[in-house]
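One protein chain omitted, others in place.
Now for subunit A:
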Amino acid sequence: MLKKTLDISSSPHIYKGGSTNQIMKNVVWALLPVVLFSVYSFGLNALLVIAMATIASVLTEHVLCRLSKKESTVSDYSAVITGLLLGLTLPPSFPLWMAFIGGVIGIALGKYIFGGLGYNVFNPALVARAVLQAAFPVAITTWHPAFLPNRFSTISSSVFTWPFMEPTFDAVSGATPLSAFKFDGVTTSTAELAFGQISGSAGETCAVIIVLGGLYLIARNMMNWRIPAAVLLSAFVLSGVLYLINSEVYPSPWFMLFSGGLMLGAVFMATDMVSSPITPLGLWVYGGIIGILTIVIRIWGGLSEGVMYSILLANAISPHIDTVIKNRVYGTKRKMKAA
């Protein structure tokens, strides 16, 4: 005898499978080698800073969900990504209490006030980074040399600074290749840059590992290749043109590509789906803006690094890119006028 009741549902009745939470999980996988290299080159300091930023993000997400009586969204992994990315952009000897504040800010101000995952305008990790940079300008630009022999046995005193106390940094301090170039006119070799033999934020120093992580996500169709391609291409072309004009003043495009946070930013930050445009052409424009702005800030701006501000700015205009650049709808002549 046949069953009396049937479930009903609206078509389609088959689905591709895969989920947002799976995508996020894979981003975490792709970031792990970057974290490991960071710990390998900067030692316990980096481990603590990254861990603290991540714990703070996840905790904040959980608490905020509970406070607003919603189910906790920690399991979608997006808070983990925010925490990891924030940790990776901080100097390895950054005070832990500041990293903690960063994690809280990233989730609370970067994401939650916009309405949670999917509604944030900016990349939450970069919001946190920007606030930290404004609040703690010294701590966030005090770099730490890589590959210190005692990196797995000692922890810099600055890391354990009491909350709201000025950190005292250890005497040793490594200039980043970008600041060395900007303020002292010294460039670093591309090979050193690509393989992370340098000083910098915890996770930005090994370009090769970052690129591999990106390629993994692109291969799994979990990252839009157009964004890193557009960012890197535009940065390369602009700095290349400048280099051709005057190689005395301007650094080589390879140096620009592999130094600072450009790789990490292009592959893991600019590609945040939520805060980037949705059409292919829109993505090229968005990436192009980031690449060009980064070089402009680096060369003519007051800062040695411009990736963060470039991405934040591009995030801000990304919704507008989507209103102006739309796919031409089938059977219509023009693109729809801007709404």
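In the analysis below, a contact is a pair of C-beta atoms (placed from the backbone, for glycine too) under 8 Å apart; a residue touches a chain by one contact, two chains touch by 3 or more; residues count from 1.
Everything below uses one rule, namely that contacts and distances are computed from a predicted model.
Within the choices "NitT/TauT family transport system permease protein", "Carbohydrate ABC transporter membrane protein 2, CUT1 family", "Phenylacetate-CoA oxygenase, PaaJ subunit" or "Ion-translocating oxidoreductase complex subunit C", the name that UniProt assigns to the complex's undisplayed chain is "Ion-translocating oxidoreductase complex subunit C".
Considering the whole complex, the residue from A:S19, A:T154, A:S189 or A:S247 that touches the absent chain is A:S19.
The set of subunit A residues touching the chain not shown comprises 2-3, 6-23, 76, 116-119, 224, 273-274, 276, 278-279, 322, 326-332, 336, 339.
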